[in-house]
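With one protein chain held back, the other chains of the complex are shown just where they sit.
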Amino acid sequence: MPPEATSQKWNIKTGLNGDFIFKGITVVFAFSILAILLIMVYEMAGESLPAMKKFGWRFITGQDWDAVQGTFGALPYLWGSVVSSVLALLLATPLSIGSAVFITEIAPKKFGGVIAALVELLAAIPSVIYGLWGVLVMAPWLQQTVQPFLIDHFGFLPFFQGAPYGVSMLAAVFILMIMVVPIITSITKEVLLAVPQSQKEAAIALGATRWEMIRMAVLPYGRSGILGAVILGLGRAVGETMAVTMVIGNTPQISLSLLSPAYTMPSVIANEFAEASSKLHSAALMEIGLILLAVTLVINALARLLLWSVTRKQSGGGL
Amino acid sequence: MMRSVALRKTKNLLMTALMVAATLTVLVPLALIFVHIVKMGLSSVNLDFFTQIPKPTGETGGGMANGMAGSAVMIAMASAIGIPIGIFGAIYLAEYGGSRISTVIRFAADVLSGIPSIITGMVAYSLLVVPMKGFSALAGSVALALIMIPIVLRTTEEQLKMVPGTLREASLALGVPLWRTSLKVTLRSALTGVMTGILLSIARVAGETAPLLFTALGNQFWSSKLTEPMAAMPLQIFNFAISPYEDWHRLAWAGALVLVTVMFTLSLAARYFGRTRER
Partner (left out) sequence: MTTKVKLENLNVHFGNTHAVKDVSIDFPENSVTAIIGPSGCGKSTVLRSINRMHDLAPSARVTGKIILDDADIYDKGVDPVSIRRRVGMVFQKPNPFPAMSIYDNVIAGYKLNGKVNRSEADGIVESSLKRVALWDEVKDRLKTSAMELSGGQQQRLCIARTIAVKPEVILMDEPASALDPLSTLKIEELIEELKEKYTIIIVTHNMQQAARVSDFTAFFYLGELVECGETRKIFTTPDKKQTEDYITGRFG
């Protein structure tokens, strides 16, 4: 490559020169990305060692979280994180795919563009503002309208038992759904835009209706990218801190009822870390952070691999 | 056993209706949020909001002047740390990096940008707050910088790759050293695109709350030292929103309106830069 060759020549002529220094700076800064990741893992692991040593696997299976007694079991937080994220994803996925399909395949081009731009702007709203709306507008509405309705009509189900608190698992699920929908929608939209016209024409020429074309040509072609988008949304939901903390009620309990308050991993960190009462307490919070870090690392790596495979196919041209 | 075309067309209509319904379901809550922010925000925002600091509980009025100033200071410092690292890292990927190591760094950046921001806060806490024995604006800025770096790096690299290789070669052929070519030719011709990335990364961190919780911590008053806790707008919105006081809720809504306005302005500016680049 010409740039390499040139820098070589300059090195030979003048020894240490601008190019050498410049390259050094860029190398250091580029590798700092890797360093940041490694430092994160190292720091989190190191700081959580006291809790790991003391509790072992009981940290994950234990349900008692008592800073005064010095016992820390993280199960209620794991439960809250898993339930809130999975339910939010179950609601958000069909909505996101549906609206991405609407934007790319059904709406007139300009109109679809406007909706896509709106969705993208909304993906940029900070989570503390979603939380503000959630706690001051949505939670009271849930408490006065939705939850009494659910109790009256579906109260026989274990999922809708108890008193209507407003702030609850249900509120967390809703706010997470609202927050991840713009993310999944805009990535899915990009994925669907990458479906070649020739694929759609193949289906249309076989006499497919528009829906049949979407099912036959568009969605299968984009499936790994859509999966990547959904997994990325999951990563976002699992790590979402502020909005969830503001609406979930922050009570460490394992309950099947969506109406009762719950707690998530990021929320307990947000609430307790700054005022951790003891070394062990902050180590326990660090270990929760480490679990969160590990989970989101895996989720994001997976999502990126899926999305990269799509974009590479795209840049490869042809089919 | 031919299924009638009428049935298939009905199904087509049904599915189309479902997708329209999905889109509406997505837009309605987002519209509601927007309407509430504008309505509540407009009725709460006033001159005091921009000039006063929060009043103690029980007193009406007050503003978020210290939070706005704190946010501005910390964003500026985060930019000073994060933008050069992001840009020079991107130059490495675009100019020097072998394909394998570049892929690894790129992948790491993408993964990093998906890590919950509260983790970034925890790491900044143990790296800075613990050794310095206190919460500080500096720690907050570093936490924000960690969030900016991957965003700036990836967008800058995308832009640098779009600069035609012939332009670079023309400069090199004139005997201009590679480092000058990178800065004066490649980076400059990608400048508007790079600006887009920078604006987007600023918009992203301007609203970040979680990483500041145990770094900058927040402050009820003015603070001028970087080694002391500093107020930030998102933190104030958080604390006021979960408080039981009507008057503080009012401030939170006003803060939300201001924050959203700033972020939308940044996004629009980013789009503007993005568009001029396309032309």
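Per-chain numbering from 1; labels A and B assigned in written order.
Quick note on the criterion: a contact is a pair of C-beta atoms (placed from the backbone, for glycine too) under 8 Å apart; a residue touches a chain by one contact, two chains touch by 3 or more.
Everything quoted here is computed from the prediction, not taken from an experiment.
Across the complete structure, the visible chains that the omitted chain touches are A, B. In the complete assembly, the contact with the undisplayed chain comes from A:Ala208, out of A:Leu176, A:Ala208 or A:Ala229. For the options A:Ile115, A:Leu150, A:Ala217 or A:Leu259, the residue in contact with the chain missing from this view is A:Ala217.
Interface with the hidden chain, as seen from chain A, comprises residues 108-109, 196, 198-209, 212, 216-217, 220-221, 223, 318-319.
By the touch definition given at the top, chain B reaches the unshown chain through residues 1-3, 5, 8-9.
Quick note on the criterion: only the chains that are shown with their structure count from here on.
One finds 16 Å separating the Cα centroids of chain A and chain B. Against chain A, the residues of chain B that register as touching in their complex are 8-9, 11-12, 15-16, 18-23, 25-27, 29-30, 32-34, 36-37, 84-86, 88-93, 95-97, 104-105, 107-112, 114-120, 122-123, 125-127, 135, 146, 149-150, 153, 168-169, 172, 177-182, 203-204, 206-210, 213-214, 217, 234, 237-238, 241-242, 249, 252-253, 256, 259-260, 263-264, 267. Across the complex, chain B is touched by residues 2-3, 6-7, 10, 17-19, 21-23, 25-27, 29-34, 36-37, 39-40, 43-44, 47, 94-99, 101-103, 106-107, 115, 118-119, 121-122, 124-133, 135-137, 178, 181-182, 185, 209-212, 214, 232, 235-236, 238-242, 246, 266, 269-270, 273-274, 285-286, 289, 292-293, 296-297, 299-301, 303-304, 308 of chain A.
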